[in-house]
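A quick write-up on the structure given underneath.
Omission of a single protein chain aside, the complex is shown with its protein chains in their original locations.
Now for subunit A:
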Amino acid sequence: MLSVSCLSALLLHTVCCLYIRFIFWLEILFIVAAPFSPSQIPLYTKCITRLKVILIFYILQGRTLILKDLKSHESLYLVCITQLERRMADAGNKESAPIGGDEFTNTELENNKNNTMVEEGSTLLRRMEISVAEAEKRTGKNTVNMQEIFTVYLIETRPIDAITEGHNPAPDSLWRRYSEFEILRNYLLVTYPFIVVPPLPEKRAEFVWHKLSADNMDPDFVERRRVGLENFLLRVASHSVLSNDKILYHFLTEEHRWKEVVHETGFQAKADSRIKALSATFRVKNPDKRFTEMKLYSDELQSLTSQLLRVRARVADRLYGVYKVHGNYGRVFSEWSALEKEMGDGLQSAGHHMDAYAASVDDMLEEEEHYADQLKEYLFYAEALRAVCRKHELTQYELETASSDLISKKQQREELATGMVRTFSFKGMTNKLFGQETPEQREAKLSLLEEQIVQGEETVTEKTVECEEYVKGAWVDMQRFKEQKDRDLREALIGYAVMQISMCKKGIQVWTNAKDCFHKM
């Protein structure tokens, strides 16, 4: 009995797999063959959704297939997705992830709505609503078995389909701490070196001015970090490549097994050693000029934004001082008004306005911190950009090394074959001194060299492909990053101007009121 059910289960399983494979290939043919036009957009989004479902099913079945097979299908699938998305983005509006669109006017909101409708189904964010809702303090034992207090953040996810269909299911949620976010990001950095990976909010409070505290447990700092982490997740989940990563999906959905899963990928071993990267930077001969320029730009961006943040912090500090001293006016006016008969009322009310003026600065500077956070994000983004350029230098260097290796091996073969010594070598010297080697020895050496040359040629081909693919992928993402940066920073500057305007308006109000009070004196 048991054997029959097992057999039938196995049969069913095989049939399912074959069917799914068949469907998969059919979809891809359909996509590639069919003419592309804007009217087809909903169709394509449906295809993509279906492909993704298939892939997940595929992944779950992964153990029954050969790893190589899976990988090749996966990469093909990814390429298809990327191409499709780019084609849709070009035809429709510009791709834009609506993060932090508070200051947009109606027309801009309209544009964003159009964008999100196009993006439907292209990234994880469209399938799932993600938010970092809360933060809590926990105690636990750290790696050296000592008690420590740390903060955990609540990640909530909800499938968008359910929402649009009118249900309002409770969100799934799990708790993560900052270090887990760091692991996720490191994994992404290693796995997608050609992507400018969004940065995390700062680990420690920097660019602090006297009112802000540098304490990681400070509630304002925790709140700003919560916003930063949510921003990170939203950016990753709306990235055309990153959002499809399964580790990301696990991070958002599986609280406990995630760490094991991510370590199983062995990403830490794949990370390039710093020394290797550094030496590549110095010794690479022919890097893509565009990447060198980008690297220079990333350096500039980093130093400029950090200087700007420093000066802004100092300006905020001083402004705070000016406003707060006016509070003293309030106190003295109040006391003085008790002495005066005729001026008393005017002074008293003027004093109240001075107090209000002094108190208003707290909220205004709190808002400005949001602007500083936006700048900080791009300060850290500069580092990610530089990492992409560095990786290019590394791959290029590896290619160059492999090529030069091959050339020298070929040269050696030529020398051995013809007996001509073109360059000075130790072999040549020993030959002269100790006599030439036997024909058998030469034959052995020659055959070894031939093997090595064949291998070398393979390596060179591999590396060339790797390099080219890397350059293509990285360049695309760098362009995407550039557009995103211009958009975001422009919005940030507009937001800053709006803040300044609001501050001026408050100032006008307070001092007009004070003027009226002085009139009554």
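By definition in this document, contacts are C-beta pairs under 8 Å (C-beta built on N, C-alpha and C of every residue); 3 or more make two chains touch, one makes a residue touch a chain; residues count from 1.
Here is the rule we go by: contacts and distances are computed from a predicted model.
The protein name that UniProt records for the chain not on display, among "Putative Signal recognition particle protein", "Cullin family profile domain-containing protein", "Sorting nexin 7" or "Ribosomal RNA-processing protein 42", is "Sorting nexin 7". Within the set A:E136, A:E335 or A:E468, the residue that contacts the chain not displayed is A:E335.
The hidden chain makes contact, of the residues A:S179, A:Q479 or A:T512, with A:T512. When the omitted chain is restored, the residue from A:V325, A:I407 or A:V465 that touches it is A:V325. Contact with the undisplayed chain is limited, among A:L12, A:V315 or A:A444, to A:V315. Taking the whole complex into account, subunit A touches the unshown chain at residues 93-94, 105, 107-108, 111, 297, 300-301, 304-305, 307-308, 311-312, 314-315, 317-319, 321-322, 325-326, 328-329, 332, 335-336, 339, 342-343, 346, 350, 486, 489-490, 493-494, 496-498, 500-501, 504-505, 507-508, 511-512, 514-515, 518-519, 521.
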